[in-house]
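All protein chains of the complex are present and in place, except for one that has been dropped.
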Amino acid sequence: MTAETVNRFLQEVYPQLNDEFAAYSVVDVEPGHCIVRLDASERHLRPGGTVSGPCLFTLADIGGYACVLSHVGPEALCVTTNLNINFMRKAGPGRIDGACRILKLGRSLMVFDIEMRTIADGLIVAHATGTYSIPPKQLDRGFGTSSDEVI
Amino acid sequence: MTAETVNRFLQEVYPQLNDEFAAYSVVDVEPGHCIVRLDASERHLRPGGTVSGPCLFTLADIGGYACVLSHVGPEALCVTTNLNINFMRKAGPGRIDGACRILKLGRSLMVFDIEMRTIADGLIVAHATGTYSIPPKQLDRGFGTSSDEVI
Amino acid sequence: MTAETVNRFLQEVYPQLNDEFAAYSVVDVEPGHCIVRLDASERHLRPGGTVSGPCLFTLADIGGYACVLSHVGPEALCVTTNLNINFMRKAGPGRIDGACRILKLGRSLMVFDIEMRTIADGLIVAHATGTYSIPPKQLDRGFGTSSDEVI
Partner (left out) sequence: MTAETVNRFLQEVYPQLNDEFAAYSVVDVEPGHCIVRLDASERHLRPGGTVSGPCLFTLADIGGYACVLSHVGPEALCVTTNLNINFMRKAGPGRIDGACRILKLGRSLMVFDIEMRTIADGLIVAHATGTYSIPPKQLDRGFGTSSDEVI
């Protein structure tokens, strides 16, 4: 999948992207990494006039999602299982680019990290590491495995 | 600060809360812990029909913010420095309550964790641990310390 | 598995436990949670005279391992995939108990958290959240799945 097809897919499955998430986009997708962007405006700010934590988390999550989508394809229902984010510098309104790379792509888990920098000055605003769970292929599934819940 | 005054303060400083974050609220604030709520509807869902990661992150972040606000007061500009979240079960539309507690309240850092459960069945949907940075008191500040940037 | 059988198994598979890890033990194992202990002495201290980060990490990791062992059994080769730890207070030599509980036990992942407190004063020294990967059952495995590496 290219950045364009990932964006189109995201807009299709996330109707919110046309509204409150319209400021997020996938700028580039390559094997093993991608670039995602937040064009931050007033609505993304928290007290102190800086881009809020949830907005940067969303950018990180979209980065990981674009990475896993581009390798696994849109039919698989991949979900985030863990995300750890460090907020390092304040960022005002403007563009923030997230450079996301796959640290490991296994059969059932994809681990990634992402560095988020303001385009204006190139400083790191936030850094995140996360894991996406990749569901087993339909053919591999036995009967009765629609849920992975034991407890 | 009580749940009511925290909610009022949040609505004041976060104009977004009156719009896209209207589904989030602080239900209870006690010394050392608080309860926050997300009343999840269609707009909070991701592909698969489950409440999205960014929405649960937002709930966790509001929980930590309500905890630090209630102890440190609204004048201090506390910011999240780290948040680690594990997503454990899918949750459909409906109420999710986050039980947040302070693990440590130091002079410069507040560490908290939060368990997020669907009210419908009481199962844990997600769990997060995070840190808020508490700025030094105005009186303690010397001149020229508006930023803590060295590099 | 009981605390005793878990301890015996750990000593068998971890020859180190008889030597440098002799200070660690499993105190209690119940369905869904366990108690692990570090009896910290000089060798566990770092500059400042406090129990070191690696020692507390080890305690957290043993807690998660005892939890997953007691449910999944010793034959499965469960491994830690992620661990996030916050260090909150300094602890001198003495006993530290870790109360570990399972937040989710799925088919392929077990998520846990653990609170580590000094027995002397009951204060939280550190808190961790982690994930163990549970390998698919031998019978479920197809051919050629000895590794989950794709990239």
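When the chains are written out, they are named A, B and C in that same order, and each has its own residue count from 1.
Following the convention adopted for this analysis, a residue touches a chain if its C-beta (ideal position, glycine included) is under 8 Å from a C-beta of that chain, and two chains touch if they have at least 3 such contacts.
The shown structure was predicted, so the numbers you read here are calculated from the model rather than taken from an experiment.
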Omitted chain's touching partners, listed by label: A, B, C
Omitted-chain contact residue, chosen from B:Ala23, B:Leu45, B:Cys78 or B:Leu105: B:Leu105
Residue in contact with the excluded chain [from A:Arg8, A:His33 or A:Lys104]: A:Lys104
Contacts of chain C with the absent chain, listed as residue ranges: 13-14, 16, 20, 43, 46-48, 50, 53-54, 57-58, 61, 77, 79-87, 89-90, 149
Contact footprint on chain A, counting only the chain that is left out: 84, 86, 88-89, 103-104, 111, 113, 124, 127, 129, 131
Sites on chain B contacted by the missing partner chain, in the whole complex: 32, 81-82, 84, 102, 104-109, 131, 133, 140, 142, 145, 148-151
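In this section, only the chains that are shown with their structure count from here on.
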Computed distance of Cα centres, chain C from chain B, in Å: 28
Interchain centroid distance [CA atoms averaged], chain A/chain C, Å: 30
Chain B, residues touching no fewer than two other chains: 84, 86, 89
